[in-house]
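With one protein chain removed, the remaining protein chains of the complex are shown where they sit.
Take a look at chain A:
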Amino acid sequence: MAQGTKRIMLAGVGGQGILLASRILSAGLIKAGYDVKSSEVHGMAQRGGSVVTQLSYGEKVYSPIVGAGAVDLLITLEKLEALRYVHFLKRNGTLLMNEREIPSLPILTGAVDYPKDIKERLSKYPISLYTIDADQEAEKLGNLRVMNVVLLGAMVKLAGLDDLVDWPSVVAESVKPAYREVNFKAFAAGAALV
């Protein structure tokens, strides 16, 4: 809540690559001279459960976490998670949602249905909603795993941070040399989607 501090939250399913996306983002923000604090979830929650990372940046940041109603930009790597965490956004906040659907256990076993009207329900909130199919972009690039970096590219653009630093070099420092090229492309593809 300290003035000028921006709050970003990433949500998805364990194994989707949230930690890497969040770490690349914070590396870029630090390079640009911001104070950054972020919070990750480890342990039991990672076993296919809902996973959240929060990141705040500004001149001086104290808290690594954000409560409901105070997030500026929410990125969800999965649709159901968008619905689960939309109330974390501020009024007029931005939601970037990946079109991917991953059924959770009650859905897998047929106890409940995967909600069909997620986009419609989200459109009723006082927020700016962007949806992209990051998995499809990643597939086009021949590596499904770079879906997180596609979203990162879109997120950086939406947050107005694209000119902040040389993002390709930040990405390069965060991934293994063999995967640099595909991650550069993924980042650029994501930025071009929004």
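What we mean here is this: a contact is a pair of C-beta atoms (placed from the backbone, for glycine too) under 8 Å apart; a residue touches a chain by one contact, two chains touch by 3 or more; residues count from 1.
Note that contacts and distances are computed from a predicted model.
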{"item": "Name per UniProt, for the chain absent here [options: \"Outer membrane lipid asymmetry maintenance protein MlaD\", \"Sarcosine oxidase subunit beta\", \"tRNA_anti-like\" or \"Indolepyruvate oxidoreductase subunit IorA\"]", "value": "\"Indolepyruvate oxidoreductase subunit IorA\""}
{"item": "Residue of A:Lys6, A:Lys37 or A:Lys119 touching the missing chain in the full complex", "value": "A:Lys37"}
{"item": "Touching residue (missing chain; options A:Ile8, A:Ile75, A:Leu89 or A:Leu141)", "value": "A:Leu89"}
{"item": "Candidate in contact with the missing chain, chosen from A:Val66, A:Ala134 or A:Val170", "value": "A:Val66"}
{"item": "For chain A, residues in touch with the removed chain", "value": "1-3, 5, 13-14, 23, 26-27, 30, 35-50, 61-70, 80-81, 83-84, 86-87, 89-93, 103-110, 112, 114-115, 121, 125-127"}
